[in-house]
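For this depiction, one protein chain was excluded, whereas all remaining protein chains were kept in their positions.
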Amino acid sequence: MSKQLTPKSSEKQSTESSKNLPPGLQLENVDDRIMTLNVGPQHPGSGHMRLIIKVDGDYIVNCDPDPGYVHRGEEKMAEYRNYITNIPHLERPVIHDSCNILYPYCLGIEELVGIEVPERAKYLRVIAAELNRCVYTQYWLAIYGIFLGHSTMFMWPAGDRELLIDLLEKMSGARVTHAYFVPGGIRNDVPANFEDVCLRQVNYFEKRIKEYAGIFYDNPILIARTKDTGVLSREDAIRLGTTGSVLRASGVDFDIRKKEPYDVYDELDVHSNVMKAGDSYARSKIPWLDMLESCNIIRQALEKMPKSGGVRTKLKPNPKGGDDEVYRRVESGRGSLGMHIVSDKKPQPYRLKISVGSFRNLIAMPYLLKGEKLGNMPAVYWSLNYWPVEADR
Amino acid sequence: MLKDLVTPQNANVFLGNLGDILIKAVDKPLGMALNWGRLWSLWPVHIETACCSVEFGAASGPRYDVERFGIIEAFGSLRQCDLVVVQGTITRKMAPRLRLVYDQMPEPKYVIAMGACAITGGLYFDSYNVLPGIDGVLPVDVYVPGCPPRPETLIQACMLLQEKIKRQKIR
Partner (left out) sequence: MSTSDNKETAQESTQVEAKPEDKPEDKPKDKPKENLPVFEKSLTDKIQKKFGDKTEIAYVKSNRTRVNVKKEDVVKAAQFIREMGFDHAESVSGVDYPESKEIEVVYHLGSYGDPTLAKQILVLATRATREDDPKPGNDSTKLPSLRDVFYSVEFHERECFEMLGVFFEGHPDNRRLLLPEDWADIPPLRKDFGNKGR
């Protein structure tokens, strides 16, 4: 799609004009067809990251992502804090999906230390994780709407997610950054009538999100902007190592809740949504279908949950693992989130590596944006389900 | 009689005194009018620095509607904005860009430091890439504590900023 690059005559011109430059300055672009743009950290169409884009007219020739504007050094900080005191800062990379980023951490420590989680805690963890997935996806859809200029699509999800944030506030006490999961279960039990309230709100929420099809997914403008743009074929999706909704939109059926079930996902009926097109439209639709699936999972979990029981297995103070390492992964809103914990008999982890879905999908961004028109950039870029704060950790 | 009063020698003084009287008559109501215009249309720049941006986005949502105060996030250009909300942790990579954004905004401009990380570095106080607060980079008007602050707290901060603007003098 990119046009032929130019002619040699401009090179001759530039060496002559470089003689007139003040000393110390250098001409950067020898080729004066190609312009370098900064889609920077302050841009209506980018999040907290920068894309250095070279355009030739209207077509993108090269794209160089420049993340790191929110790199806070989580992995280094984790080496100085105990396993339990690591929880508040480890959940901040994605504050509205905080349960899913703590999930592999808690599962890993439970494996290292060797304790078992009570049944009721497992069901409540599944419910909290699914609610968090919905809350994250709603915010992502809201920003997607704004990037495309559809401000109603900002207001509707931003309002509907407050229903679920109320539920999470009842469970954990905070709107976001719940710090609800601990190794050994969850921090505290839910209030008495939680099951009824949760069921009612989830049913109403499901009715509301079904209406998004009318304003967004069947909207001819969205279809024109996103169909057949940024097409990622099945082989490329596997070769680039993408994950989550990006992978499933290209036809690969891989959902960790089904392939490697953790907690009680093997007792629940989970259906993973797959679409074959691989374009931005499919990538924007899969998280919405996942939200509808989450409502089903929450309803099943509420039914099967044991009505009473403990919710936390107490650990000894300053839990330590052996000379061991562990890698657990979980399906979060962006894809597979894995934690590699290396322990060496001290109360602090020796090395904690967080492998997030956003960072793994980053490699698809320069690959897909080459050859696209500049106007399609927000549609393709945000459809990759990229949350910059998480990718930078 | 006026011609006797105003001689070429004291014409300047006369004009100067007349000017002072006019300004004193008009200053207070003009100031109140300009301030009224400014405080009911504070437009924040669309720059998200870190995780508090989620609560800022929620504050613009239908439940905690911040648009009723005139705070509409101007997605067009930062040359028409007058408020920078520093949402969350500022890293060393982001700080020069934030200063650049602040310098490009026209006067009068205000800064709200949102979240514990923007005030003192917060939870990430000992990280290698985090600035201990935004005070060294931008002049802050209102500090909003919280990690992240609830949207209601952000709205209270905007109202405090409005009080501050009301008391500003024009000249």
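Of note:
Read from first to last, the chains carry the letters A and B; within each, the first residue is number 1.
Please note the rule applied: contacts are C-beta pairs under 8 Å (C-beta built on N, C-alpha and C of every residue); 3 or more make two chains touch, one makes a residue touch a chain.
Everything numeric here is computed off the predicted structure, so don't read it as measured data.
Checked against the hidden chain, the listed residues A:43, A:89, A:175 or A:360 yield one contact partner: A:360.
Even with one chain removed from view, chain B keeps its contact list with that chain: residues 91-93, 125-129.
Think of the hidden chain as still there; on chain A it touches residues 67-68, 71, 73, 75-77, 80, 110-111, 114, 116, 238-241, 247, 252, 254, 258-260, 262, 326-327, 329, 336, 338, 340, 342, 350-351, 353, 355, 359-360, 362-363, 392.
To be clear about the criterion, only the chains that are shown with their structure count from here on.
Within the complex formed with chain B, the residues of chain A that make contact are 40-44, 47-48, 68-73, 76-77, 80, 88-89, 92-96, 139, 142-143, 146, 154-155, 158-159, 161-162, 165, 175-177, 389.
Chain B meets chain A in the complex at residues 45-51, 53-55, 57-58, 60-63, 75-76, 78, 88-89, 91, 93-94, 97, 101, 123-124, 126-130, 147-148, 150.
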